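Heads up: the structure comes next, in structure tokens.
Note that one protein chain is taken out, while the other chains of the complex remain in position.
Chain naming follows the written order as A and B, and within any one chain the residues start at number 1.
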Amino acid sequence: MVWAIENGDVLLEATLQHLALVGQALAISLAIALPLGILAARRPRLHGVVMALAGALYTVPALALFALLVPLMGLGQGPALVAIVSYSLLVLTRNVAVALREVPADILDAADGMGFSRGRRLLRVELPLAAPVILAGIRLTAVLQISVATVAAFIGAGGLGDLIFQGITQDHGDKVVAGAVAASLLAVAADESLRRLETRLRLATGLAG
Amino acid sequence: MLDLVAWLRAHPDLLLRTGGEHALLSGLSLLIAAGIGLPLGIALTRQPRLAGPVVALVNTLRTIPSLALLVIMLPLLGTGTAPSVVALVLYGLPAVLLNTMAGLGGVPSDIVDAARGQGLAPAQVLARVELPLAAPVILAGLRSAAVQIVAAATLAVFIGGGGFGELISAGMGLLDTPQLVAGALAVAAMAGAAELGFGWAERMATRRLGPTAP
Partner (left out) sequence: MIRLEGVGKHYPGAARPAVDGIDLLIEEGRTCALIGPSGCGKTTTLRMVNRLIEPSSGRIVVAGRDVTAADPVKLRRGIGYVIQGTGLFPHLSVAGNVATVPRLLGWDRARIAARVDAMLGLVGLDPALFRDRRPASLSGGQRQRVGVARALAADPPVLLMDEPFAAVDPLERGRLQREITEILRRLRKTVILVTHDLDEAIRMGDTVAVMRDGRLVQHDRPDQVLAAPADAFVAEFLGSDRALRRLTLLTAAAACRSGERPPEGAPEVPAEASLQVALSILLGSGAEALAVVDGGPRPVGTLSLAAIRALAAGLPDPSGAVARSPPLV
């Protein structure tokens, strides 16, 4: 506690670094998972392959994934991003695909019958209706990424994990706790705020009773 | 690749010791998590009023980063196996608890009703009807918990808990790539084994329910 008060600027900088890492990872994950999920929702066989691959990646412990990337990519933010993103693809892709598949068939039939083109139907009908479940995937992914990014300090990606590892090597308990508590608060805050957004979105789509 | 084989040949004892530690750490934690999560989950489905706050608490617990959960034990319980196990139990508990509740909650109420109507006592309904029907979902929870615990146990090295994380940490510190990779592959293999093993049990439990089961 004393450490955190005396070193507010260090803590703030580490937090911002952490957020930047997660923000980038989330943006990249979305850029991959959104089209992949849309594709997987339309092709069951591709869906199976993607889920199996992403599932296998998800099983690999975070620290092991980081360690395996070191001989290939060295240290720093680059390999950290690769690991965090590949770790997130399962949850995000799955939620996008599931969300799109859960759009009721009669609504799609009505849209087709009224003359929506495929692209327009996706944009105006399917994605708006799938949004809450996709956002749930984004929430789970953000929480996961905040956690994995903490470990990423092990390969020199900085962030709040840095405080933890420094504290451990310097035998500085306060610093360890400051980093751990800050990372936890960040995860809880992300979870809570995205959960609220999700509830609002659910009401807006009119599917929740 | 050759380096890796050479390293494994040179250090079978180290691999065996860290592997044993990792398995003990994970197994013990999973056992305790199940020992708490299963009865607690059953109790909470009977006490819906308590369920709300507990689920909220567990959901918060679930969002805490694994590394944070482990290192917060340092000032509280110091270093070693015991604080590692406490942290890992907390880490695995949400999956067991939530899936137990979801599994029991998903048992069709008409089936429970029919069992009660035939004169089964509450404990008999639980043991003969609800738990078998909820088994696939509960096992899925145990599977997630097992994989998560094996993964998080890699981080136990940072609070002196040993395990495969030791190889990764030492490999990193000594710039010994073969050791680093050996540790990573070993723990990935153990996590994969946990996933496959529990996945198999899950399928068996589902199959026992017959073709009409979800």
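Couple of notes before you dig in:
Quick note on the criterion: a residue touches a chain if its C-beta (ideal position, glycine included) is under 8 Å from a C-beta of that chain, and two chains touch if they have at least 3 such contacts.
None of the values given here were measured: they were computed from a predicted structure.
Looking at the complex as a whole, the chain kept out of the display touches A. Of A:A56, A:A110 or A:L123, it is A:A110 that touches the chain left out of the display. Across the entire complex, the residue among A:G55, A:P128, A:G156 or A:G173 in touch with the chain not shown is A:P128.
Listed here are the subunit A residues that touch the chain not shown: 104, 106-117, 120, 125, 128-129, 204-207, 209.
Just so we're on the same page, only the chains that are shown with their structure count from here on.
Subunit A and subunit B have centres, each the mean of its CA atoms, that are 22 Å apart.
The residues of subunit B lying in touch with subunit A in their complex are 59-60, 63-69, 71-72, 74-75, 147, 150-152, 154-155, 158-159, 164-165, 168, 171-172, 177, 180-181, 183-185, 187-188, 191-192, 195. Per the touch definition, subunit A reaches subunit B in the complex via residues 56, 59-65, 67-68, 70-71, 143, 146-147, 150-151, 154-155, 161, 164-165, 167-168, 173, 176-177, 179-181, 183-184, 187-188, 190-191.
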